[in-house]
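First, the structure itself, so that you have it in front of you.
Excluded from the complex is one protein chain; the other protein chains are retained at their positions.
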Amino acid sequence: MKSGSNLERILEGGQFAVTAEAGPPKGSSPKVIQRKGELLKLCCDALNVTDNQTAIVRMSSLSGCVLLKELGVEPVLQMVVRDRNRLALQGDILGAAALGIRNVLCLSGDHQRFGNHPAAKGVYDIDSIQFIQMVKTMRDEHRFLNGEEISGDVPFFIGAAANPFADPFEFRVTRLAKKVNAGADFIQTQGIFDVPKFVEWMKMVRDRGLHEKTHILAGLIPIKSVGMARYMRNNVSGLSVPQEIVDRMADAKDAKEEGVKICLETIEQLKEVEGIHGIHIMAVAWEDIVPRIVEEAGLMPRPVV
Amino acid sequence: MITLEQKKFEEIEKMTKGYSRLLVLGCETCSAMSFAGGQRQVEELASAIRMAQKTSGQEGEVLEDAIARQCEPEFVDLIRDKLAGCDAVLSLACGAGVQLLSERFPDKVILPGCNTTFLGVTEELGVWSERCAGCGNCILDKTAGLCPIARCSKQLLNGPCGGSMNGKCEISKDVDCVWQLIIDRLARLNRLEMLEEIFPVKDWSPAGHGGPRKMVREDLKS
Partner (left out) sequence: MSDTSPINPMAHPPCKLACPILTDVREYVQLIAERRFDEAFATIRRQNPLPRVCGRICTHPCETACKRGQIEEPIAIAALKRFASDGPWKNQYKPVLPDKPSGHKVAVIGSGPAGLAAAHDLALLGHHVTIFEALPVLGGMLRVGVPEYRLPKNVLDEEIQAIVDLGIEIKTGVRIGAQIKLSDLFEQGYKAVFVAIGAHKDRKLGIAGEDQFEGVISAVSFLRAVNQGQNPKETKKAAVIGGGNTAIDSARCLLRMGAESVHIVYRRSRDEMPAAQEEIEEAIHEGVQIAYLTSPLKILGEDGKVSALKCIKNELGEPDASGRRSPKPVPGTEFTLDVDMVIAAIGQAPDSSLVADELGLTERRERIIVEGPYTLVTTRPGVFAGGDAVTGPATVVEAISAGKRAALSIDHYLKGESIPAIEPAKDVEKVSLARSVVEKTRKFPRCKKISLPADQRLRGFKEVESVFSEDLATKEALRCLHCYLGARIDAEKCVSCLTCVRVCPLGIPTTSKMGEITIDPFACQACGVCALECPVRAIDISLDPRTEIAQDIKKAMSTSQHSGPVIVGFFDLHGNFDSSDVENLRQDYPHVLPVMVFGLRRIDTSDILKAFECGADGVLLARCPPESDPFPEATDRVKRRMAHARALVEALGLDGGRLEICDMPEQGLVQKELIDGLIQRIKEPGQVRSE
């Protein structure tokens, strides 16, 4: 075991994993995270705590992780290189290790221009792949980026993101391979709506044998309304929402029900794809729906390992 | 070239208020080529300042001059006499020129009339775009001759990120994704395998993060 985390045990045990997102609040109250933790604790194997998601300032992801841990929920610490240089990143990694956090998701982060502090100076000292490599070196060799030794263990199950829908498509698998080579133990993908394109990507992943070197968790975004479907199709870079999905949402009598239906159908299709080891549900501002989706997808109860 | 843009007139007007003898000093190289501070813009701006002073009832004189480069002491010293009678200089040079004026004329108020923007190329007349970040450690041999430091919004060395769509950067449809360009170029050169390897972290110290930069050529200096 690299980290001994619940997520690692489930995945290494060959079981189908379920993770979800628990975004911290734009405020100092611990209750938001605590409520999400209580809501999701039984239906997920671990919860991702986002890091100033979409470049909007929120409670730090490390704090959110600690709050979850206190509830007995396993957190995945999301960290973006946008806001921290190599010193801060390594410092936070050590701190997270000390606080008992065992999963980390290494990300670039959305550009600060999208957020609520567009005049901020972006850091981008290292990129996400270099970040993965750095954490792996800290864990496996007990060394900082500069080669100096670290005292104590840095036991992390290292995660990375993959977006099969961004361009250039052919390069997306190469980039995944780089992340795997850098040390990504698991992958959480961008939300999947365009299943055929995802299936095509997974075939390329398998052709390179990457599905055997890392655990791929397929990303899902439950859609609440046709407006949300349209917004994601038109405004979110790196998302591919087929017209069919938008039409289904538009034609539905009960949009929320249709959204759940689409999500469940997608999960069914993804389960059949060789190399998918789990799902990651990003129910932004609709966390309440996650237990129902996991239940109806036949993924309950969650295994205890 | 170094690109510059003239500051908004409102800002210049505020900054230059109250000086009785103001010299508007053009810089005839980069600033001129950026249409920010050559002779032509000096004429225009000086005329505008005079008008603004007249409108606000301020008594004052606005002089015009230009030198080849305000970043060279020898050129700067050529305006010493003209400057003697002035109480302030509005420099239309880049930040380097403004500062050299400040250093050469310790008793004068030196004001910046331009914003220094970037190191770039002229795409066409009136359109410039950034190409170089002056990072002090060129890696263009490894990136198909296109710079991710200057041209990737996140300075990714192992890009592109998940926000690259249709060849454009996630920050704007007007910004090319340089990683798409790099990949296209390497594909054309049949060198895509260059991107399989993980690009190591960058040493930012020559980029200015190691403190203010200075170059000394022992063979040249006096």
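Per-chain residue numbering starts at 1, and chain names A and B are given in the order in which the chains are listed.
We take it that contacts are C-beta pairs under 8 Å (C-beta built on N, C-alpha and C of every residue); 3 or more make two chains touch, one makes a residue touch a chain.
Computed from a predicted structure; not experimentally measured.
Shown chains touched by the undisplayed chain in the intact complex: B. Across the entire complex, the residue among B:44, B:77 or B:196 in touch with the chain not shown is B:44. In the full complex, chain B touches the hidden chain at residues 8-10, 13, 28-29, 32-33, 35, 38-41, 43-44, 47-48, 50-52, 54-55, 66, 122, 124-125.
Note that only the chains that are shown with their structure count from here on.
If you average the Cα atoms of chain A and of chain B, the two centres end up 40 Å apart. Chain contact summary for the complex, chain B toward chain A: residues 153-167, 170-171, 177, 180, 183-184, 192, 195-196, 198-202, 204. If you check the complex, the residues on chain A that touch chain B are 81-82, 86, 108-111, 113-114, 122, 124-130, 133-134, 145, 161-163, 166-168, 171, 174-175, 177-178, 181-182, 190, 237-238.
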